[in-house]
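All protein chains but one are shown in place.
== subunit A ==
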Amino acid sequence: MTTATAPVLQAKGLVKVFGRVVGLNDVDLTLYPGEVLAVIGDNGAGKSTLIKCLSGALVPDRGSLFVDGKEVRFKRPRDARDAGIETVHQTLAVAPALDIAANLFLAREIRRKGILGSVFRMLDTREMKKQAADHLERLGIGTLQNIDQAVETLSGGQRQSVAVARTAAFGGRVVILDEPTAALGVRETGQVLQLVRDLRDQGLGVILISHNMPNVFEVADRIHIQRLGGCAGVITPQSHSMEDAVAIMTGAKKLSPEVS
């Protein structure tokens, strides 16, 4: 991790409420290029709300966002994507009736070359299928035999792989993964963790939400701990143990003021 470089993504003072329920309470987050930032916290701690604010899925009530130091305002998921931020949401956000290739290229379809594409707006289905197969192959999840398969016929783990593949294939600057391994077996989880490392090594910033402490401590450079809608602190696998992390997460222990 090279903290000398400027943050690729930064959030300051994010607040998000749902009616009377506080989802996020004055949360700061800093993500550097080429690092894995894990976000941990109990259920309801605001992890998903936080990444939804970072990915344009929710518009925060207060606070500001910066990409490469420039202030941005995401009104819709598309805005974040255009800024190079790709997200796997906990709810997966795949179109069940569309096939795997169509899902990978949803909202960024490739058109045919020449007049067929420019005037008749014809999609280049073959090219998209080819690229989709390549992406899945590269991620080692080519086990999805049939790229023509509708996503609704896939298992939960396979759907998760499709969602992760979409993010990895198109991630420009930042990749955000909200519990991407929740439905995965040991082998697939290993693949996703390897993918996280690969993306980091390519210089992307990666935010990983996970409940699996060993996984988190295995891949994370820094760990952002959410608690009751606020940030309870940022630690590193070197500075703290897993037990510390869980204690801070549950409020059994307070983090002394620290430098991160």
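Quick note on the criterion: a residue touches a chain if its C-beta (ideal position, glycine included) is under 8 Å from a C-beta of that chain, and two chains touch if they have at least 3 such contacts; residues count from 1.
The rule is short, and it goes like this: contacts and distances are computed from a predicted model.
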Q | Omitted chain, identified by the protein name its UniProt record gives, among "Methanobactin biosynthesis cassette protein MbnC", "Cytochrome C", "Monosaccharide-transporting ATPase" or "Carbon-monoxide dehydrogenase medium subunit" | A | "Monosaccharide-transporting ATPase"
Q) Among A:V22, A:L123, A:M213 or A:V246, which one is in touch with the chain left out? A) A:L123
Q: From the listed residues A:G46, A:P77 or A:G205, report the one that touches the chain absent from this view.
A: A:P77
Q. Where the complex has a chain not shown, which of A:V27, A:A102 or A:C231 is the residue touching it?
A. A:A102
Q: May I ask you to list the residues on subunit A that touch the chain which is not drawn?
A: 57, 76-78, 81, 87, 89, 91-98, 102-103, 106-109, 111, 120-123, 125, 140, 150, 152-155, 185-187, 190-191, 194
